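Got a structure here, written out as structure tokens. Questions coming.
And then chain A:
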Amino acid sequence: MPVNRSRALVLAAAGSLFLGACSGAGDTDGAAAGATATPVSGGSLTYAVDTEPVSFDIHASPQDITGAIQRNVFDSLVHQDSKGEFHPWLATKWSASKDLKTYTFHLRDDVKFTDGTAFDAEAVKINFDRIVNKSTKSQYASSLLGPYTGTTVVDARTVEVHFSAPVASFLQAASTPYLGFYSPAAIKKYGSKLSAGGAAAVGTGPFEFTSYTKGQSVTLTRNPAYKWAPSTAAHTGPAYLDKLTIRFLSQDATRVGALTSGQVQVADPIPPADVKTVKANSQLQVLTTDAPGANYALVLNTTQKPLDDIRVRRAVLRGIDIDTAVKSVYFGVYKRAWGPISPTTPYYDKALENTWTYDPTLAAKSLDEAGWTGRDSDGYRTKSGKRLSIEWPLMPQEYIREQRDTLGQAIQADLKKLGIEIKRPRLDIGTYIAKVYGGQEGIADYSWARFDPDVLRLYFNSSSDPREGGQNATFYKDADLDKWTDQAQTTLDKNTRQDLYAKTQQRAIDLALEVPLYVRTAVVGVASDVHGLKTDPNTWANFYDTWIGK
Partner candidate 1 sequence: MSLLDIDGLDVSFGTVHAVRDVSLRLDRGECLALVGESGSGKSVTARALAGLAGRGASVTARRLTFDGTDLRTLKDRAWRDIRGRRIGLVLQDALVSLDPLRRVGAEIAEPLRTHRLLSRAELRPRVLELLSDVGVPEPARRADQYPHQLSGGLRQRALIASAVAASPGLLIADEPTTALDVTVQAQVLSLLAKLRGEGTALLLISHDLSVVADLADRVAVMYGGRIVEHGPTDRVLRSPRHPYTRTLLDAVPTAHAKGTRLSPSAPSGLPAEPAGCAYTPRCALADDGCRTALPVRDDHATLCHHPLPATTAAKALPTPTVIETTPPGRPLVVAEDLTKRYRAPDGTPYDAVRDVSLTLHRGETLGVVGESGSGKTTVARVLLGLTEPDTGTVRFDGVPWTGVPERARRPLRHRVQAVQQDPLGSFDPRFDVERVIGEAVALAGPRRGRARRARVAELLDQVGLSASVLDRRPRELSGGQRQRVAIARALAPAPDLIVCDEPVSALDVSVQAQILDLLADLRRDTGVTFLFISHDLGVVHHVSDRVLVMRNGRVIESGDVAAVFTNPNEEYTRQLLAAVPGGAQA
Partner candidate 2 sequence: MTTLTVAAPPRRRPRLRTAVRPAHVATAAVLTLIVLAAAFPGLFTSASPVDTDPVHALTAPGAAHWFGTDQLGRDIFARVLYGTRTSVWLGLGSTVLAVAAGSVLGLAAALGGRWTDQALMRLVDALLALPPILLGLLAVTILGPGTLNVMIAIAVAFSPGYARLVRAEALVVRTSGYVESATVLGLRRPLLVVRHIVPNALGPLLVLATVGFGSSLIAASGLSFLGLGPQPPSPEWGTMLSEGRNFLATAWWIGVFPGAAITFTALSVNVVGRRAQARFTRRTDG
């Protein structure tokens, strides 16, 4: 399967937007309280998020937040539920050629963009062609289209999408908002200005993009003509809410304060430190959801000294008191991680749990064996006069989320006890990318949200070289890992995949290629009078079914 569902969720600019269901897997009423009550139409809701999109252009932006907001404005050809099943949406039915190089979609005939333009095969072609156009500068959607060669308009209601190579995951890609559809009229009129959002963002979705005030908010209003919701939705026809305001409150304290003082009804995320306070408030509820994909981890560069020595890597792996650190930084809200991928990701290997507990004695022994036996005046280990020092750069503050810098300080302190110096220079983002993905740093830290274990290939397959856009910042070349992750893609047999992915996860930890730290968790605060919050498989909020009770 091509690497086309990858989402740089955790890389900070792509801030998280996991909204609410009680379980990450259910298309159920998120805010379950009073679920039995009859939905009422009307009212407005304010939703506070921590990230402001740089661009609102779904075809260009790589950001989660863009997709999360625009999900309410743009529809997709198909809808994927949290079990991975596909349902009709703008397409009533579809088929794929045997070689998986051509997909044919039959479109609904009653769909109109909010500017009145009809949604038809031509609109699909115009949008897909726009995505791959160089001037769109697509940073994500184009990768979803992968080896796209073109779209053929068979008739007004039928399109064929062509690829130069098999794309098994295209349906999944097509279900994301990034492959949503702008009104061709809007594309013509606004061209490159689509990134500004506002009136330019004309879609077919349940909400219209009314206005955007930079630094402050986005306002969406109900699309009264909407009647083409996917069948999985709780109701049909227009959305309940008259108005949906999305406020950008990047400061944790401010966002939480806005929720507790009733200025917003939904706030995402709630920082772990405040979860207790919010929970204690009878007017509020907290919904936590584990995210799928790769856990937040220290990715160790195996080509740089001293981490090229597996004994040092193992010392790092066992020398950090992750339990305590994660618990104190995240107040027990986030779970510590035991493997590269999160428990909600398919083929998660539960066997890894509790196999590599904190063991400073073992870590010290490992370092002794590696020859780091000397000590300098600052208490750090040395080998032939050289200090045991590892560089782990910091991104600019604005890209740092979830207090990872604080967690980093705890890790730094733990490793210092062990005699390892962790240096954390602050780099500007250009330098950061050049050095980290150029393999010049000791440690990189990131996570990767993805509803598929193929993330393991992205992380550990040697072909996934960061210098060419991959994510294997371990720079480790292991024949087994390559073989297993490649094979897992060519089969749909669940047992085979289970076996391959389990071996991959175990080997990654065995080789100490990374130090998994915590499972990313969406924590959303919701006012108790908000009902019917829905999430899609990306765990993003869908406000289509949401209504406000009395």
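Selection rule: all candidates are chains of the complex that A comes from, given by their letters.
The definition used in the following text is that contacts are C-beta pairs under 8 Å (C-beta built on N, C-alpha and C of every residue); 3 or more make two chains touch, one makes a residue touch a chain; residues count from 1.
Because the structure is a prediction, the values reported are computed rather than measured.
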Report summary line: Only one candidate among 1 or 2 touches chain A in this complex, and it is number 2
**Report entry** Residues of chain A defined as touching candidate 2 within the complex
**Finding:** 251-253, 256-257, 260, 271, 273-274, 276-277, 321, 324-325, 327-329, 394, 396-398, 403, 405-406, 408-410, 412-414, 416, 424-428, 431
